[in-house]
Structure formats: C-alpha cells, structure tokens
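Just one protein chain is left out here, and the rest sit where they should.
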Amino acid sequence: MKRKKSIKERLREWDADAFDLTERTAGPMHPAPAAPEEEKPEEPPAPERETRLGSRALRILYSVLAALFGTVMLSFLLATASELPPYGAAENPVHNAVSERYIRDGMRETGAVNIVAGVILDYRAFDTLGESHVLFTALTAVLILLLGEGVHRESTGQIRMQQDRIVTNTASVLTPIIILFGVYGILTGHLGPGGGFSGGSIVGAGLILHSVAFGYDRLGRYLNIKTFRIVCFAALAFYSLSKCYSFFCGANGLHTVFSPGVPGRILSAGLILPLNIAVGVVVACTMYGLFSVFQRGKI
Amino acid sequence: MEYFELLLLGLLLVCGISTCLTKNLLSSLVIFMAYGVIMSILWALLRAPDLAVTEAAVGAGISGILMFLTLRKLRDLKRKHADETEEKH
Partner (left out) sequence: MENFWQQLWNARIAVAAMTLFAVGFVTLLLHRNLLKKIIGLNIMETAAYLLLTSLGFIEGRLSPIVLGENTDPLLYVNPLPAGLVLTGIVVSVSVTAVMLALTVRLYARYHSLNLDDIYAMAQREHGVN
C-alpha cells in the first residue's frame, strides 16, 4: 500500500507540471501496443525549468506573491460586494428607463414575444452580427492552426473511434430528438427561450454525437468543406446585407417589407426569425467544424 | 427556494475550487463540465432561460468536448514523439 503523501508533497506535485496523460486518462479506447508506459523517463529533463526563473527560491517567491495577490484582490472584491445594492430589489439603479422601455415597447415594435430575442436581434443586431463574425473567425483561426503539418498522424486509421454498442444504440435514439429540439429552439426563438445561439449549439452537439457514434462517413457525405463554405457564407452574407439595408435607412429596420406581424405566431417578428435561422446555421456549423478539426484535422 | 440557491452556490464553489486543485486533467475536465451544469441551473433560477439553455449546451457540452479532444490529440502527439525518439536510438 502506498504511503499517504504529505501536504507539502501534494502541493509540490500540484505546482509541478500536471500533464498526467497516463493510460488511465484516455486509455481503453486504444490498446496502443506502440508506446508502453515505461517510456516516461524520456520526458524533457528537469533542469530546464530552473533556467527560466533563475532559482528555486524565485519560483517559490513567485507562487507566494501570486497567492498573496489573489487574496488581496479577493478582499478588495468582497469589500466592493458589501457596498453593492441588495440583491433582487426592484429599486436598484440597474433597473432604469432603458429596460423599462424595452419591456413596455419591445413586443409592439419588434413583434417578438421573447424580449431578449427582440433586444439582441433587433435593437442590438449589429452586436450580434459582429459576434457571428467572431465565431467564423475563430473557426478560420483554428483551421489555420491545426491544418499545418506536424500535428496529425499520417494514418487516419489511428484516430478512428471505436464503435461501442452502448454509444451507438443510445445515439440512434437520442440524436433525432436532440437535433429536433435544436431546430425547434431556432425556429421559436422569438416566442420563447431558445434562439440562434442555443439552438445552433444544440444542433451542433447532436451532429457531434452522431459522428462520434457512427463515424464520419455518413455525415461527411453532406457536411464537407464545400457545404461549410456555402452555408456559412450565405448565412453571414444574408445577415450583413439585411443589417446594411437597415443602416442605410437610418436604422429603421425592414418593417415596411417584413412587418412585425401578430405577436405569438410563428411567422411574425419581422426579420428576427430569418436572422435566428442564419445565426443558428453559423453556430451549428462552427461547433461541428471545431469538433471535426480537433478530432481528425479536417472538416 | 433560498436554500436551494444556497446549495447551488456552495456546489458551484466546490466544483470551481476542485477543478483548479485536481491533478489529473481528465477528472478536472469532468468537474468543469459539472460546474457548467450547476451554473445553467442557477441561471434558470435567476429567470434567464435563454442563458440556461445556451450554457447547458455550450459550457457543459461543447467546450468540455473540445478539451477532451485536445487531451486526446496531445496523447497522440506524445506517442508519436516517443516512437520517433525510440527510432533514433
């Protein structure tokens, strides 16, 4: 039986590089005859760490100072928290005329029953447009970083998931429900909780589950890099063009073309429904694309 | 309701601190996903259902999956490196 470690040892272990990718970490997926665990001594030699901060004393000093800094910052934050207005009171200065106006006139002006959807996709749609571009840019950056040489194994056979019966059966039941729920969230984003971001993430998660359970070949027939380019470009271009139009009209929106309609119907709320669909498509594509790039190095 | 909220806050703190203190990266990631789930329940209590749905899908699902995949890829890279150094000797 192993001796119990002292607190000091544990702290040192925690402080040291905790890159603990032993076979226990992700082991049973691959039996991996190639690299037995005894090869651990081939790690980079320890003295390198000493060269960075000069000496051991300096490292300890750094740790102590950082912990001290964290404590001081926490005490300052708590002192600020004691000055905050009481939690949950209606008289707090945050609840000013802005939110009042959004609630009072939001449904009449945008046609969205869900006020949050009305705020982020109508009043502040430019913000959301920038955010969709942030997502797209992140996907592009990840593609650039991970498609380079030296990161992937040459043989793709190494990275194939093992098909587990439990996972396959569960996924065959759950995947349609998850994707349907995501699509429902996207389409009724102006009527209730949901919307492009959450619905798109749920659809992306469903696609990820499907490709984990059944491999890429089935999904790859529809979701390859070409579909990606077309769909993302079309969604972002539609969003940008519709918002550009409303800027040229003095931020008046497209209410002459798409009227707010009757609040509560599925085809209402003007541009919010199409914008929700565009955002949802971009988010779903980004999520699945990130997974695919991390998993096997291509979409 | 107040007690439920306090329970959730306590669990949140426990999960947050133990995520940072756990040595094994895999268990740390699992605790981090639990942290995301608790956070989404707390947001549902705070009357923000949009946030709750998004956090349940993103914080508890996708960022955890991405970190798992990163661990896997790092392990593959480590094996490859070990193979190469073995061939050299």
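Brief remarks on what is shown
A and B are the chain letters, set down in written order, and residue numbers restart from 1 in every chain.
Keep this in mind: a contact is a pair of C-beta atoms (placed from the backbone, for glycine too) under 8 Å apart; a residue touches a chain by one contact, two chains touch by 3 or more.
Small disclaimer: the values here were computed from a predicted structure and weren't measured.
Shown as candidates are A:141, A:177 or A:234; the residue that touches the absent chain is A:141.
Here one chain is not drawn; of A:107, A:179, A:203 or A:275, the residue touching it is A:107. Residue positions on subunit B in contact with the hidden chain: 5-6, 9, 12-13, 16-17, 19-20, 25, 28-29, 32, 35-36, 39, 42-43, 46-51, 54-55, 58-59, 62-63, 66-67, 70-71, 73-74, 77-78, 81, in rising order. Although one chain is hidden here, its contacts on subunit A can still be listed: residues 15-19, 44, 48-49, 51-53, 63, 66-67, 69-71, 73-74, 77-78, 80-84, 86-90, 92, 94-95, 98-100, 102-108, 113-116, 119-120, 124, 127-128, 131, 134-135, 137-139, 141-142, 145-146, 148, 150-151, 192-193, 195, 197, 201, 263, 283, 286, 290, 293-294.
Basically, only the chains that are shown with their structure count from here on.
Of all residues in subunit B, only 21, 23-26, 48-50, 52-54, 57-58, 61-62, 65-66, 68-80, 82-83, 85-86 touch subunit A in the complex they form.
Considering their complex, residues 13-14, 18-21, 24-26, 32, 34-35, 39, 42, 114, 116-117, 151, 153, 158-159, 185, 192-195, 197-198, 201-202, 204-205, 208, 287, 290-291, 294-295 of subunit A touch subunit B.
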